[in-house]
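For this view, one protein chain was removed and the others were kept in their places.
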Amino acid sequence: MAVAEGAEPISLQEQEESQRSNPWFDAWRLFRRNKASMVALGVILLIVFIAVTAKLWTNIGLIDARGGAVARHTVNPLNVAPQDSYPDPGLAARDDQGRNPYWCGWLTDEALVSVQDKYCSLPEPDAEKKQWVWLLGADSNGKDWLTQTIYGAQVSLAVGVVGATMSLVVGLIYGMISGFYGGRIDNAMMRFVDFMYGFPTLVFIILMQVYFTEVAREYQDQGRGGIVGFILDLNKDMGGLLFLFIALGVLNWIGMARHARGLVLSYRSKEFVEAARAVGASNRRIIFIHLLPNIIGPLIVLETLAIPGYIFTEAFLSFIGLGVQPGTPSWGAMISEVRQRGGFFSNRHILLVPSIALVITTLSFNFLGDGLRDAFDPRMRGT
Amino acid sequence: MSTHARKLSGGSLLESVRNAGGTVFQAVGGASMVKFLIRRLLAAVPVLFAIMLVTFTLSHLLPGGPFNAVGQRRMPDYVVRQLEEQFGLNKSLLFNTPNDGYFPDGDDWKIIGYRDEVTTLGGSAGGDIRQETRRVLKIDLLDSQFFTYVWDVLHFDFGPSLNIALRDQNVSVTDEIATRLPVSMQVGVFAVLLGFLLGIPLGVLAAVYQNSAIDYVSMFFAVLGQATPSIVLAPILIIVFAIELDWVPVSDQQNQWREGPELSLYYLKILALPVLTLGTGMSASIARLTRASLLQVLHEDYVRTARAKGLRERAVIYVHALKNALIPVATILGPLLAAVLTGTFVVELIFVIPGLGESFVNSVGARDYTMIMGVSILYSIFLIFGNIMVDVIYTWLDPRIRFD
Partner (left out) sequence: MNQPMSDTQADQVTGTTPATDRKILVEVKGLKKYFPIKSGILFQREVAAVKAVDNVSFHIYEGETLGLVGESGCGKSTTGRTILQLYEATAGSIKFQGQEITNLKGAQLRKMRREMQMIFQDPYASLNPRMSVGRIVAEPLVVHNIGTKQEREDRVAELLELVGLNPYFVRRYPHEFSGGQRQRIGLARALALNPEFIVADEPISALDVSIQAQVVNLMQKLQETLGLTYLFIAHDLSMVRHLCDRVAVMYLGKIVEIAESEELYTNPLHPYTQALLSAVPVPDPVVEEKRQRIILKGDVPSPINPPTGCNFNTRCPVSVDMCYQEDPGLIEVQPEHWVACHRVD
């Protein structure tokens, strides 16, 4: 890379090339070479696309057994109760003992006529009637499992991205202030961080989630309004995600703040910052022009690698019923439903659908983070 | 423990055994370590207090109380009131101000002042009672639920469990934790062991045969292991090993967890799946960390020197490189402790293990305040001591780092 000493003339072509060589572009070039990370990036973009356009894929798992016809039953997985005259096979599909052990069956225009055996094979087509089957089954409310899995991507991505962004922003601001101003401010701020380090995160997230859910229930019973009512409504519209964001955000910025502070400390004493000071640059300029562009890369890498953790936490909380609101499709809640309905013993493919979705998503974020780390810090290559 | 540390910090084991006391003290940092420990322990006190305050406030903010209902049936108000008085829940929450209307003995409210405290010493069958009256200094402001609790905790009394099933049998939180903690610990300790025993060799193999098939395969599984949460892994393990192969039971049917560990085939069987679930993720992280760290060390000058002087590759890796490469791996112990705590929640729920995680989730539901507090404090202590331990281990392993 180094150019020969002195002021030799430079060709125009060379100049054009040099325009494209800036640190961000170099990082992208390095990243592009990492095949696994590029595939991961593609997978994530695909998941994002599917999640954003989830409405288009509604009932993708409902197939007309005769072939050809378009599914017309609207399933709205964000609401507990089906919105239209859609029959509730959860009730219809009870077996002799009154249990409802099956997730798959088939529908006619009128109603669910038959419940399939535990392996959910396609029924015999009947030319007379329109017949609908669930490709991958349905939940106890008769909602298409595949559609729910797609909607579940919304929850997981939202939790991962919002959780990471919140912790990045809060941790970055906190850590930068602490590291940049140093002295007593730093001492006090870092004492607080040390302090928060002893907090058992999950215990507090569980307590907060229970608190939020209970308060929401109480308010709903009493029909109260006001600001609290508005927030509760908003949370309800978001399927319980708002409170989940808050619970995740309150504690997860701590580690980020520590890293940000460490980076600021190491860059603050660099000579280029001193040069800026000698020129008379303001603190604001030093922070935004000199420090931030240098420390943001490694922090984004760290947050990318932390995304699977947020997704895990949401899945776990939903699994124990403290995550999203009941009825909001979430992969954790779906696995929990399979477990509660004895799905370990039959209809195992139903367990696999949300499981695979979960693993592919976290796997992709892991590979993406690794690739980003190698690209931003080539010394860490292959580690 | 100390001799072990000396060995790791560079001297020979023999030498350290010979001059046991002094050398070891020096090796582990001597006076500076004592100072460091004192500082960290002192710093832990306000943290614990704050955790108690936040947990206490948060758990009491939850609507409802521990006595409001038994199953589906609502308790009559007077019963609730009686129980609340019995367990001291009628006091004000954080501070007892005059406005709260709670006056300890009908006297005037004072911030601080003497009160009579009557203790019954004994008596006779005739009906007379021997009593002793003492004047004790009381702080009315702090005669609240929270400070009473803090006072009790300072005396190592974590109160009775308020859970319906337990309070009738007079089970204290300490008893309940004492029966449940060992259960969680068994799973946790074995999982950490599995993590290290599987993770370190895998990481070393991958680093030594870098960019070979061994490396790619082991790292693929490591990344996969990291990306698979317990709620996915546990059902898969259950389906494969418990249901299809029927090698192990889905969950403990013989009350073995409660009765305590007893080395038997059955014990190993019920332990296997929870430990695998928890340990896989750990070993994956450890393997990746070991590989990264060892690769870095293998490029250091002193390793090059060791090779240059003609040492066998084996000696280079196991004598010179690995010891230093394991230093960063030691730091994972802290997050690992947290992971064990988090992990046990899931694993205990899925495998129906009567451990602490299960107990915590139940006690939140039952508004068992004392139990919530007890478990939270215990977890915090684990975390705080885990963090201190990591710093100490780090300093033992790397003589360049000083206690500061």
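Every chain is named by a letter (A and B) in the order it is written, and numbering of its residues begins at 1.
Here is the rule we use: a contact is a pair of C-beta atoms (placed from the backbone, for glycine too) under 8 Å apart; a residue touches a chain by one contact, two chains touch by 3 or more.
These figures come from a predicted structure and were not determined experimentally.
Asks: Quick one: which of B:A43, B:V171 or B:L333 touches the chain that's been left out?
Replies: Touching the chain that is not displayed is residue B:A43.
Asks: Considering the whole complex, which of A:I231, A:A276, A:I300 or A:I356 touches the chain not shown?
Replies: A:A276
Asks: Identify the residues of chain A touching the omitted chain, counting contacts across the whole complex.
Replies: 1-10, 15, 18-19, 21-23, 187, 270-272, 274-282, 285, 289-290, 293-294
Here, only the chains that are shown with their structure count from here on.
Asks: Just how far, in Å, is the C-alpha centre of chain B from the one of chain A?
Replies: For chain A versus chain B, the centre distance works out to 28 Å.
Asks: Note which residues of chain A are touching chain B in the complex, please.
Replies: Residues 191, 194-195, 197-204, 206-208, 210-211, 214-215, 217-218, 308, 312, 315-316, 319-320, 332, 335-336, 338-339, 344-345, 348, 351, 355, 358-359, 362-363, 366-367, 380, 382-383 of chain A touch chain B in their complex.
Asks: What does chain B use to touch chain A in their complex?
Replies: Checking each residue of chain B against chain A gives 43-44, 46-48, 50-51, 54-55, 58-59, 61-64, 210-211, 223-224, 226-232, 235-236, 238-239, 243, 250, 291-293, 295-296, 338, 341-342, 345-346, 349-350, 360-361, 364-365, 372, 375-376, 379-380, 382-384, 387.
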